[in-house]
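Take this structure, written in structure tokens, and hold onto it; I'll ask about it next.
Note that this complex is displayed minus one protein chain, with the remaining chains in position.
Think of it as A, B, C and D in the order they're written, each chain with its own count starting at 1.
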Amino acid sequence: MIESINLQKSFGNTQVFKDINLKIEEGDIYGLVGRSGAGKSTFLRCINGLEKYDSGSLMIDGIEVRDYYNKGIREFRKNIGMIFQHFSLMNRKTVYENIALPMECWKYNKKDIDKRVKELLELVGLEEKMNDKPKILSGGQKQRVAIARALALNPKILLCDEATSALDPKTTSSILKLLRDINEKLGITIVVVTHQMSVIREICTKVGILEHGELLTKGDVEDIFLQQPQSLINLLGEEENSILPSKGKNIRMFYRKEDIATNIISRMARKSDVDFSIVWGKLEKYRDGVLGSIVINTEEENVGIITDYLTTLGIKWRLIDNGQ
Amino acid sequence: MIESINLQKSFGNTQVFKDINLKIEEGDIYGLVGRSGAGKSTFLRCINGLEKYDSGSLMIDGIEVRDYYNKGIREFRKNIGMIFQHFSLMNRKTVYENIALPMECWKYNKKDIDKRVKELLELVGLEEKMNDKPKILSGGQKQRVAIARALALNPKILLCDEATSALDPKTTSSILKLLRDINEKLGITIVVVTHQMSVIREICTKVGILEHGELLTKGDVEDIFLQQPQSLINLLGEEENSILPSKGKNIRMFYRKEDIATNIISRMARKSDVDFSIVWGKLEKYRDGVLGSIVINTEEENVGIITDYLTTLGIKWRLIDNGQ
Amino acid sequence: MDNNLTILNSIIWPELLKTFYMVFFSTFFSTIFGFMIAIVLSITRKDGLNPNETIYKVLNTLINVIRSFPFIILMVAIIPLTRALVGTSIGPKAAIVPLTVVVSPFIARLIESSLNEVDKGLIEAAKSFGASNLQIVFKVMIKESIPLIISSITLAIISIIGFSSMAGALGAGGLGAVALTYGYQSFNTTIMYGTVVVIIFIVQIVQATGNFLYRKLK
Amino acid sequence: MDNNLTILNSIIWPELLKTFYMVFFSTFFSTIFGFMIAIVLSITRKDGLNPNETIYKVLNTLINVIRSFPFIILMVAIIPLTRALVGTSIGPKAAIVPLTVVVSPFIARLIESSLNEVDKGLIEAAKSFGASNLQIVFKVMIKESIPLIISSITLAIISIIGFSSMAGALGAGGLGAVALTYGYQSFNTTIMYGTVVVIIFIVQIVQATGNFLYRKLK
Partner (left out) sequence: GCSINANSSDDTSSEVDTKVEEKEIIKIGTTGFFKDIVQEAKKDFESTSGYELEVIVFDDNVTPNIALDEGSIDVNFYQHVPFLDAFNKERGTNLVKYGEKGIACTYGIYSSKLKSLEEIPNGAKIGIANDSSNRTRGLRFLESNGFIKIKDGVDLPTKLDVIENPKNLDLIEIDGPKLISSMEDVDAVVGYGIYMLLSGKDPKSAIIFDNEEDTKRYADVIVLREDNKNVEWVKHLEAALTNEKMRKYMDEELEGAYIPAY
């Protein structure tokens, strides 16, 4: 669906994309993460042709994006919704009119527009603000208008640039649920740029980490989060280290979906007959279950016993260097 | 330091503040959370007098904010830095000039300005973008400029409106560390409005939840997160319910800082000799340690044994109604 | 003096009507043309929606050429055009043509700079859902800059009132022309300042209306 | 014809210099005054930094009064002022005074609307760190609207060139006046269009410079 090969782009002397290769399949919810300034927004903007790339190839449905300029860039864009990082709402139109605008541009009839706008307003919970101008909206309300507008035309591809950064957790959940629903029901492809890992975990099927103009780490979300590749650590920081107990040894064990309900901890406690504490944990909700890692702390002499046990169970583990 | 009593404010017919009562002590890092549109930004804007309130009292250092209008609102504001939700950077000034502006306005000499700006640029990691205009910056870069500008005058109170929403996790950490440092070293008071609970946990000492124009839930961060009052659940949603196993019983147990390293789980496993799985967990980093809750799943017949054991240990627990 | 007041009274009405007539129609036409020119300029400019250096340069030069003519020379130079359009080269009707010709580029420039001020982000947003260039212009750029455009048109109307006094050269009459020929030229200060006072009223009303609309739309 | 070209040649230089002289100084002064008036207007307006209805209304009316005068009447009406300021009421130097008087309000209006367009969020940001009203005006509002102000001043300079042709009434000379008296009134088309062509060049240069600065500063 979306495929980029050796994509390169520079702004003046600074090269933003050195060599981006990625493939997003139809129906994917692809998460794109990276440090601030990594080029995520720029990449999204290349996808719908708002930004031009220097060399390499970027293809949507097998056609080079730059070729769309000559054959119907409008139709092309009609099928690609975009939620902008800075919302980009019309100040002089009401919430209603902002959401209606794409449909107006495509000459939908008034009744259809009205129906769809009201539907979208309900979806993002802004029925009451329908006739207000964006100026008086709160940050999150603006963002919701931007979301509604991007969905108005029922796009086949949806580009979300930090689409939930200004939303409270509950609203975020409901928006994410919405995105997942439309992904599942309508099979639309979604590219999600975000700094909220919880967003990636909750809805993305795949994730790519943009670092130094390249996209070297990419794959299934659960794999990446389990493997904790260096580029992920670069992005997240290894926060826990600082608060892990310095006494004893810390072992990180990785849970997979299928390990969750298997009583590992309790059985291990009894079988190995050693004491340990759970000192850190990230059991997090992913698309379809819980997944994560736990760090247990134990006396140095117990390490062998525990790790052996984990190994026999086929559970991944890693000894954490606590820097002493 | 900051105290509001029966604060009320309406925009036209919609009442944003029904009755806000809160007290922020000097040196606090106070987290203000609430749903999108709850009035958080408006409250911050009332603190530095950008917005007027209708009735009630809002006092900074014992003086009513509205009285400052007549006696030196400028000096007053000089001591209150604000990071705006929408950054509000001057498009036609470079990053350097944007950060220098507050000092220029207060007639600092050139050399001091230069020194301070460079210091701040380093702090937010934007030395390279010094001479760029905001227009070409990425979202997170803009936000960092806004942060640097708010810190320029070494304010006594810092108001942060979603100051890290556009930043990647690592940059967020470093900014939070920075905020905490200045809070500790200089004793400045910080009010943090955010949707990222991790931010609240990491740096706030107190938190208040704004709901329906009132601030009914407030207190120490750890208490609130442990107690999970209804207003917090309203804000976060009870996400885990949907993915907890429906077989057996789910027990949520709450960890306190001091429980962390006491091998509870392993001891319980052996002592009670029952099997259980850890099916959900939130062990999260707070200002000074790890705190959180774990949900364990066990057969119905084991529930009594486990809860008794927990009770004897003085550990809080709650049976989760899994809706069957 | 009394006599002068009588004169003043007897001419103010008909001349006021002529002024209205000229100002109304030239505002109408020059706003239309001004808009059209401004739109083409802002679409074809270097960073516009559809850059086209040739069209931009030609229009830009044309505007500058028109604006370079001292008004009276312009009036004379375009007499053939005037005659072709309204059948005569004198009178209020004829004056509308040069007034429109001189003010259209003026309005075009003002609207052009208003349109250029529209946030590029909004234009991109519109592009992102496939709006056509004309839709971007009408539904985004013009809509967003309406307050500034209102100020511009207010300014232009007041300029038209000013220019219309020079249209006296075409025997078009109107308050400005009366102020000049019956007042200034004839050393009749009553008529001179009397008519100017009426013009001041008109200008005040135009400005107040403009400001009101601006605030309303802002 | 040949003779006319010789005349044209011999007058173009000195008259061009007079035009430059008048345009330069009136631009200079009217930009200064225009700025001052615009600043006061935008500070004192209803939603300004320090609303003051009286000051706003007085200034607003004053501007409208000035803009209501047909230029020639204005020139004559302010002769005492002109003489007090420059010692004479005729010649290019004297023309600077009425040109400044008539263009200042024009520039003021343009700058005022530019200033009003500045994002309220920026003004709040400046307030938030305790900037004074004047600092907000100079360091934020003017700075942010410089491109639009550049367009406005470009427009104003071209208007000044236009008005300067009417300064012939003060015996000020200049290309426009020559176009009128030696060209139009003498039915000498060589001189008439010859001088207009030179004016077109000047206007083109002014406009190109303005556009360049605009793009540079944008």
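One rule holds in what follows: contacts are C-beta pairs under 8 Å (C-beta built on N, C-alpha and C of every residue); 3 or more make two chains touch, one makes a residue touch a chain.
What you see is a predicted model, and the numbers here were worked out from it, not measured in a lab.
Asker: Thinking of the complex as a whole, which visible chains are touched by the chain that is not shown?
Answerer: Its contacts among the visible chains are C, D.
Asker: One chain is left out of this view; which of C:76, C:115 or C:157 touches it in the full complex?
Answerer: Missing-chain contact among the listed residues: C:76.
Asker: Which residue from C:56, C:184 or C:214 sits in contact with the chain not drawn here?
Answerer: C:184
Asker: Given that one chain is not shown, which residue among D:136, D:166 or D:203 touches it?
Answerer: D:166
Asker: Can you name the residues of subunit D that touch the chain not displayed here?
Answerer: 72, 75-76, 79, 83, 88-91, 94, 166, 168-171, 173, 177, 180-182, 184-188
Asker: In the full complex, which residues of subunit C touch the absent chain?
Answerer: Subunit C touches the chain not shown through residues 7, 10-11, 72, 75-76, 79, 83, 88-91, 94, 168-171, 173, 177, 180-182, 184-188.
Definition applied: only the chains that are shown with their structure count from here on.
Asker: Which chains are in contact with both subunit A and subunit C?
Answerer: Both-contact set = empty.
Asker: Where the CA atoms of subunit A average out and where those of subunit B average out, how many Å apart are those spots?
Answerer: 22
Asker: Based only on mean CA positions, could you tell me how far subunit B sits from subunit C in angstrom?
Answerer: Comparing mean C-alpha positions, subunit C is 55 Å from subunit B.
Asker: Subunit B: which residues touch two or more other chains?
Answerer: Answer for subunit B, listing residues that touch two or more other chains: 86.
Asker: Please set out, as single numbers or ranges, the residues of subunit C touching at least two other chains.
Answerer: 147
Asker: Among line, ring, star, complete and other, which best matches the way these chains touch?
Answerer: Topology of touching chains reads as a ring, each chain with two neighbours.
Asker: Can you name the residues of subunit A that touch subunit C in the complex?
Answerer: Residues 45, 48, 50, 73-78, 80-82, 84, 86, 88-93, 101-102, 104-106, 149-150, 152-153 of subunit A touch subunit C in their complex.
Asker: Taking the touch rule as given, give the residues of subunit D at its contact with subunit C in the complex, in rising order.
Answerer: Those in contact with subunit C are residues 46-47, 60-61, 64-65, 67-73, 76, 106, 109-110, 113, 116-117, 147-148, 151-152, 155, 158, 161-162, 165-166, 176, 179-180, 183-184, 192, 196, 199-200, 202-204, 207, 214-215, 218.
Asker: Looking at the complex, which residues from subunit B come into contact with subunit A?
Answerer: For this pair, the touching residues of subunit B are 11, 33-41, 85-86, 136-141, 143-144, 161-162, 165-173, 195-197, 234-237, 239-240, 243, 245, 247, 260-270, 273-283, 285, 289-290, 292, 294, 297.
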